[in-house]
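Removed: one protein chain of the complex. Kept in place: all other protein chains.
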Amino acid sequence: MTSRGPIRLAMVGGGPGSFIGPVHRMAAELDGRIRLVAGAFSRDATKNAEAAGAWGVAADRAYGDYRAMIAAEAVRDDGAEMVAVVTPNHLHFDVSATALKAGLHVMSDKPATLDLAEAKALAGVVAGSGRLYGLTHVYTGYPMVREAREIVRRGDLGAVRKIVAEYPQGWLSRPIERDGDKQAGWRSDPAQSGVGGCIGDIGVHAFNLAEFVGGVRVERLCGDVSTVVPGRALDDDCNVLLRFAGGARGVIIASQISAGARNGLKIQVYGEKGGLTWSHERHTELTIDWLDAPSQVLHAGAAYLSAPAQAASRLPTGHPEGFVEAFANIYRDFADAIGEGRADAGLVPDIAEGVRGMAFVETAVAASRAGDGWVAMPRSLT
Amino acid sequence: MTSRGPIRLAMVGGGPGSFIGPVHRMAAELDGRIRLVAGAFSRDATKNAEAAGAWGVAADRAYGDYRAMIAAEAVRDDGAEMVAVVTPNHLHFDVSATALKAGLHVMSDKPATLDLAEAKALAGVVAGSGRLYGLTHVYTGYPMVREAREIVRRGDLGAVRKIVAEYPQGWLSRPIERDGDKQAGWRSDPAQSGVGGCIGDIGVHAFNLAEFVGGVRVERLCGDVSTVVPGRALDDDCNVLLRFAGGARGVIIASQISAGARNGLKIQVYGEKGGLTWSHERHTELTIDWLDAPSQVLHAGAAYLSAPAQAASRLPTGHPEGFVEAFANIYRDFADAIGEGRADAGLVPDIAEGVRGMAFVETAVAASRAGDGWVAMPRSLT
Amino acid sequence: MTSRGPIRLAMVGGGPGSFIGPVHRMAAELDGRIRLVAGAFSRDATKNAEAAGAWGVAADRAYGDYRAMIAAEAVRDDGAEMVAVVTPNHLHFDVSATALKAGLHVMSDKPATLDLAEAKALAGVVAGSGRLYGLTHVYTGYPMVREAREIVRRGDLGAVRKIVAEYPQGWLSRPIERDGDKQAGWRSDPAQSGVGGCIGDIGVHAFNLAEFVGGVRVERLCGDVSTVVPGRALDDDCNVLLRFAGGARGVIIASQISAGARNGLKIQVYGEKGGLTWSHERHTELTIDWLDAPSQVLHAGAAYLSAPAQAASRLPTGHPEGFVEAFANIYRDFADAIGEGRADAGLVPDIAEGVRGMAFVETAVAASRAGDGWVAMPRSLT
Partner (left out) sequence: MTSRGPIRLAMVGGGPGSFIGPVHRMAAELDGRIRLVAGAFSRDATKNAEAAGAWGVAADRAYGDYRAMIAAEAVRDDGAEMVAVVTPNHLHFDVSATALKAGLHVMSDKPATLDLAEAKALAGVVAGSGRLYGLTHVYTGYPMVREAREIVRRGDLGAVRKIVAEYPQGWLSRPIERDGDKQAGWRSDPAQSGVGGCIGDIGVHAFNLAEFVGGVRVERLCGDVSTVVPGRALDDDCNVLLRFAGGARGVIIASQISAGARNGLKIQVYGEKGGLTWSHERHTELTIDWLDAPSQVLHAGAAYLSAPAQAASRLPTGHPEGFVEAFANIYRDFADAIGEGRADAGLVPDIAEGVRGMAFVETAVAASRAGDGWVAMPRSLT
C-alpha cells in the first residue's frame, strides 16, 4: 500500500434495515485501506443520522440526497474518492453515472442496473469517465473460487465440457413481501428490481460465477423462469439450460422458493480430465474429482494454492474467513487499483460483466415468457 | 415367510464380465427367500458353465438359450418360478414376454424394453399373464428413499413445488467403447440400447426417482440430450427441464461425461414448508431442511422411521447396508408378493413405471433432436 | 475358486433375536463360496428349527447342542468343514476348541474368548490343530481400511506418530438390560461377557483397528474404564491413553453411553508427512491430509487403489457396499485359504490378534480398577 492513507468512501443507501449496506461498510474498511467518510444512507433524516453516527461519519457529511452528496464531496479537498452504491436496482444507474461523471470511482452492488439498456448506457459512461467501476459479485471474492478459476485457466481439467451452477434459497417461500418485509418488498417489485426477481437477484450470481470460473461465455439458453408463490409480481424460481461458446453444456438452477435452503450457491465445472466443485456452504474447500486419480480437496489459506487464491486469504489455513472477507477482497483489489492508478481492477467484476448479467436476465425472462425454447444471447455480447 | 422354501429363480444374462448379473444373484439370494436354480448366463458355453459352477447351479440347468431354459423349467416340478432379466436392453422384451407367457414371474433390469412401443406391448403381456413383473429401479430399494417418499406422501413438506434430480457419472468421459469395454460397448450401441444412451441408462433412474419420491408425474419437458465425446453413437449428457402435473417444476441433470463423478445420484424435493435431500453418496441419511426449524437428518435403521423404511433395513442403525441390499429389498418384496400370491408387489416398480420411463426417454430424445422447446409426455401417460 | 464347490459351514448360535448371527449367514454365503449346511442356532428347539427353515438348512442338521453337531458333522462325508461361532463370549472358547479338535476350521465372532487365559489356551489349541482360526474384526474387512493399512505400510505417511481411534455408541444410555433387551443383557453380564463391557464389545475393535492400520503394537496404556449408568455390572464407557512400541502416542475413546451416537468408529493415523482418517460413517472414503499438499480422498472400488483394497470390492466405485460385504470379505479370504489349503488366511484376524485383544481388555480394566496410571501390556505380547 502506498503511504497516501486510506481511500475515502461515500455510500448511497445502506441505512438501518439494509442487509447489504453494513456488509459493504465492514468489507470496505476491513483491511484499513478504505475509510467511510460520507453517506446518503437513507432518505429518512433520522435513519440517515443514525447510520452516520454508528459508522463514525461526521454529521455534516450525512447527506439527505446522493446528488447533493456527490456534488459536495467532489469539491472537498478531503472529499470522497469513491462511491458505494447499495440502493435497490432502479437507482443503480443514476447513482453510478452521477458519481462517475463527478470523477468518483464506483463500487456498485449487483445487478449493474435496472435493465440491459441502462447497463449498456452505463458502460458508455464508465468508458468516458476514466474512473474505475466495480460490481460486487461477492462470490468471485472467495479464495477457493479464485483457485477454481485458476485451475480451469491452467487447463488442469482439459477443455470444459459442462458447468452446473445451483443457487437455492428458500426465504421467499411465503409471500412475505405482503407482510412488510423490506428485503422481499423491493426484490419483488418490478419498479425497483426490473424484469427479473429471483433471476436478477441470485440467478445472475450463478451466471456470473459460471463464466468467471469456467472461462467460457454463454451463447444460447433455454429458460424456465416462473413465479411459484401466487400473486408475486416477479419470478421466484428459474431453471435455465445453457450452451457456451465452444460447445460446453450448462445448467443454472436458482430459486427463492426452495424451502429450507439457506444460501447454497454451488458450482461444478467438468472438463475432460476431471471436475471441480465449490459450494458456498463449504466455501473454504475446493474439491477436484479426477477421472483417474484420487479426489483432492484444497483448503483456503494453504501454501500450495495459486497466487490469486493466496492473496485472497488473510489468515492461516484452518482459520475460516467468510462472506464479509470475500466482499473485502473485492474492495481491497479495488483500492489497490485506485492507489496504483491502474486502469482496471484485475479480478474485480466490471461493467462488461454487468452488461452480460443484464443480458442474461432479459434474455431468459423474455424467452421464458414467450414459451420459446432456445434463444441466443444478444449478438454483441457473445 | 411361509414354510414353502425359497422361490426358485432362473437368470438370463449375467455371465462373466457382467456388472449387474452378480448383483442380481447376490441380491436375490441375500435373504434366503430366493434361490438361483437355473440360468442362461451366456451364449458362450464355457462362460455359461463357469457362471453356473460359481453360483451353485447344476450343470444341466445351465442352458445355452433362454427360450430353451424357459421351456424346460416351466415343466419341471422343481422348475424356476421366476426369471431375472439382466441382458442388454434389446432382449428385455422378448425374454420377459416369453417368461410371462410360460407362467413365470419376471424381474427385469431397467429400462423395461428397447423402446416405448415394446414397453406398451409388454404391459399388455403382463396384464394378460396373471404373473408379477418387477423392474429393478434399485434406488427405490434404499431405506431412506422409501422414507423420503413417505414424508412427501404424509404431506410433511406441504405441496411439492420443485424437484431436482441429478445423476452425474464420469466413466464415459473417454470413448472407451472403442477400446473394447464391454459395459460401454452395448450402452453406446443403438441396436442394443435403443435411442437413449446416458438418458436411457441413468437419466431414466433420475426420472423414476423423481416420480417415486415426489409423488407427482411429469407432464411436459424440455430437453438438451447430447453427445459430448466425438464419434459416440448415443447421447452421453442430458439436461431436462420438467413440469409436473399440478404445476411443480423440475430439473433432471444426468451425465456420463462428468469426469471424476462416480455414481452421484441425488434428489431434492421442495415443498411449501421444507425440502428434502437424498444423495446416493450418503445413502443412509436423509436430510430435511425446514423453512422455520432446525434441519433434520434421519438415519437408516432408526426406530423413528416409517414402516416402509424400517422394513428396508436388516441391521441396526449405524451398520451400513449398500447397493446389493437395496437391490435385495426389491427382490425380497417381490418374493413376499409371490409367496403370498398377491397381484402386485407393493413398492417394487412395475411395468407401468417401465412404460413411463421409456416414454420419458423417447420424448426427451425426440424433442432434443428436433430442437424443440417444451413438449408433452404422451397423453395416455400423463 | 477351485471347482470343489462351496465350503460347508455350520453355525453355533445366531438364532432368532440374534443381531450378528444373520450377518454371519449373509456374509458367509454372499459370494457363493460357502454354504450353510448345519447349525445349533438355539437351545430352544422351536427357534432352532425356525432358523434352519429360514436359512435352508435341512431339519436333521439343526442340532440341539453344539457338541452333538460337531461330533456328527465331523464324520459325515458331506459334513461341515468350518464352524461359525456367534454365541455370547463365555462359550467362544469351548465351541472353538471343540470344533478345532474335531478337525473343523473356526470363524469366531470377537472377542476370541471370555478372558486372556482362555485366549492363550485357545492359541495353543489352534497351533496344535492344523486348522484355520479367524476372528471377525469386521472393520478390517472394509476396502478403505485395507487401503489405509497399505498406505501406512508403504511408508507414505512416514513414521507413525499418533493414532486416535474413537468408537462412540449410544444405545446403552439407558439401562435397557433391565427391560429384557437381549443384546444389552448378555453384554452387561460378567458371566457371559467377561470383565469388559463396552471395552470388550467395541473398545477391542478400536484397539484392533489401531494396530491393524497403524502397524504398531500397544506397549503401555493408561485407562479410564468406567460405568456411567447406575447399577450396570460392567463398564459402558472407556477412554484409554496408549503408547506404542516405537514411541507413537495413541488414544482410544469407546463408549456405549454417547447418547445419539450410532456406530461411529473412526480412526486417524498421523505420520511425519500427513495423516489419514477413516470413519465408518463414510466407510467408502479414505481421507489423507498432507502436510504440504492438497488433501486426498480415495474412494472404494477405484482403479488407483492398492491390490488388497481392490480385492475387497465387488462393485464399481460409487456403488456402495456395506457392513455385510465387509464381513463377507473376511469370510471370502478365509474360504480361499481353506480352498487353497493355506496355513494362514492373510488379512483375516487370527488367534494372535484375539490374544492381544483380550490382553488389552484385561490390562485396561485392571489398571483402571486399581486407579493406577500407566501399566504395561503383558510382556509376552509386546
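Order of writing sets the labels: A, B and C. Residues in every chain begin at 1.
We adopt the following convention: a residue touches a chain if its C-beta (ideal position, glycine included) is under 8 Å from a C-beta of that chain, and two chains touch if they have at least 3 such contacts.
Being a predicted model, the structure only gives us computed values, none of them experimental.
Undergrad: Considering the full assembly, with which of the depicted chains is the omitted chain in contact?
TA: Those shown chains that the absent chain touches are A, B, C.
Undergrad: Going by the contact rule already stated, which one of B:Met82, B:Val145, B:Ala248 or B:Leu298 would touch the omitted chain in the full complex?
TA: Here the residue in touch with the unshown chain is B:Leu298.
Undergrad: In the complete assembly, which of A:Glu73, A:Asp289 or A:Glu321 touches the absent chain?
TA: A:Glu321
Undergrad: Looking beyond the chains shown, say which of C:Ala49, C:Leu91 or C:Val228 touches the absent one.
TA: Of all options in C:Ala49, C:Leu91 or C:Val228, contact with the hidden chain holds for C:Val228.
Undergrad: I need the residue numbers on subunit A that touch the omitted chain, in ascending order.
TA: 1, 3, 5-6, 19, 22-23, 25-26, 29-32, 35, 53-56, 169, 171, 261-264, 280-283, 299, 301, 314-325
Undergrad: Could you please point out the subunit B residues that touch the chain left off the display?
TA: Residues in contact with the chain left out: 287, 292-299, 302-304.
Undergrad: Name every residue on subunit C in touch with the hidden partner chain.
TA: 157-158, 161-162, 164, 166, 168, 170, 173-174, 222, 224, 226, 228, 237, 239, 241, 243, 249, 251, 253, 255, 257-262, 268, 270-275, 288-291, 295, 371-374
Convention: only the chains that are shown with their structure count from here on.
Undergrad: For the Cα fit of subunit B against subunit C, please give the angle of the superposing rotation, nearest 5 degrees.
TA: Fitting subunit B to subunit C on C-alpha atoms yields 180 degrees.
Undergrad: Taking the mean of the C-alpha atoms as each chain's centre, how many Å separate subunit A from subunit C?
TA: Centre separation, subunit A to subunit C: 55 Å.
Undergrad: Take the average of all CA coordinates in subunit B, do the same for subunit C, and state the distance between these two points in whole angstrom.
TA: 35
Undergrad: Return the distance between the CA-based centres of subunit A and subunit B, expressed in whole Å.
TA: Distance between chain centres: 42 Å.
Undergrad: When you check subunit A against every other chain, which residues touch at least two of them?
TA: Subunit A, residues with two or more chain partners: 295.
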